[in-house]
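Can you read through this structure? Questions will come right after.
What you see is the complex with one protein chain gone and the rest in place.
== subunit A ==
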Amino acid sequence: MCIERYTKKTTTDLKEVQTLAYKKVAKKYSGKIKEVTIGTGDKAITLGGRNVLPLHAFDGEVGQSPKVGLEIVDEVPSDWIDAFANLYGDVQKDAATWAKYVEETYAPDFICLRFEGADPNGSNRSVEECVETAKKVSESVSLPLVIAGSKNVEKDSEIFKAIAEALEGKNILLLSAQEENYKTVGAAGALAYKQKVAAESSVDINLAKQLNILMTQLGVQKEDVVMHVGCAAAGYGYEYVSSTMDRITLAALGQNDETLQMPIITPISFETWSVKESIATEEDEPNWGSIEERGIHMEVSTAAASIASGSDAVIVRHPKSLEAIKYYLNSIIG
């Protein structure tokens, strides 16, 4: 008798704990991603500005919608699949013509001009030639420019410095300054010629933080820095990229860590177009279908995953990827 009474009481006690009415678990963060503007005039773009997790427009200020840029190269690319030659034809022979064509035909948010031709193990184009190309491209378009190098740290420092000077006033983004060359790139790019600089680190929150701190110590304003925290193609160690971005976002917003509140740019195309899925020929992989479609799916998948993890800007190669990601962004956060 006694026992029964107790049990009954207990039951109601627990029920009270369990049946909460629906209560929204709103997430308010104290931190906010800084805004960084690239380019000038009507076509200038601003990255960042959100105080919510990526795409979480319903939680608070979603800031600027992530931006999508198209990649072009300073010389006719030798390792791009044929689909691009069919798409662009002779336009690829001159970077300025190519840039103009991209601006008029596909209207990306920005153009990423990659100086593959500067590679000492490739065409080894001189700094002067690179500057010439950068100037012509800049004159032929009004979209913001992101300048990427050849992945050779020393040569990139030289061309970044020279291009930053030549394009003073254009507010370009240099992609990127690494641990080895941040002093040159940061000093020339941001301090001397008032350009924007991307700080590149290798998929690790501490490395990203450290490089941001070094840049600030150099005197570079936080508002002039964007982060490139590493990238990998979907299926190729991408989980580390995603988790690194998640952790950076949570530290920036949740812990209000000012050293990690720079917006993130991720050059998706630099990674996704060299993996087997995107380049194995149709003869080699007869089951796999269209090589062009494979490449687009790889790029779109990696880009969407990166945006969902915290990229405020992505660089893609195929215009169809640009179109799909823009549509996706417009539909989710308008």
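Going forward, contacts are C-beta pairs under 8 Å (C-beta built on N, C-alpha and C of every residue); 3 or more make two chains touch, one makes a residue touch a chain; residues count from 1.
Criterion: contacts and distances are computed from a predicted model.
Undergrad: Please identify the absent chain by the protein name in its UniProt record; candidates are "Sarcosine oxidase subunit alpha", "Carbon-monoxide dehydrogenase small subunit", "Beta sliding clamp" or "Acetyl-CoA decarbonylase/synthase complex subunit gamma".
TA: Matching "Sarcosine oxidase subunit alpha", "Carbon-monoxide dehydrogenase small subunit", "Beta sliding clamp" or "Acetyl-CoA decarbonylase/synthase complex subunit gamma" to the record, the invisible chain is "Acetyl-CoA decarbonylase/synthase complex subunit gamma".
Undergrad: Just to verify: which one of A:57, A:87 or A:107 makes contact with the chain not shown?
TA: A:57
Undergrad: Tell me which stretches of subunit A touch the chain missing from the display.
TA: Touch with the absent chain occurs at residues 2-3, 6-7, 9-11, 13-14, 17-20, 22-25, 27, 55-58, 202, 233-239, 242-243, 246-247, 250, 274-277, 279-280, 284, 287-290, 293-294, 296-298, 300-305, 307-309, 320-321, 323-325, 327-328, 331-334.
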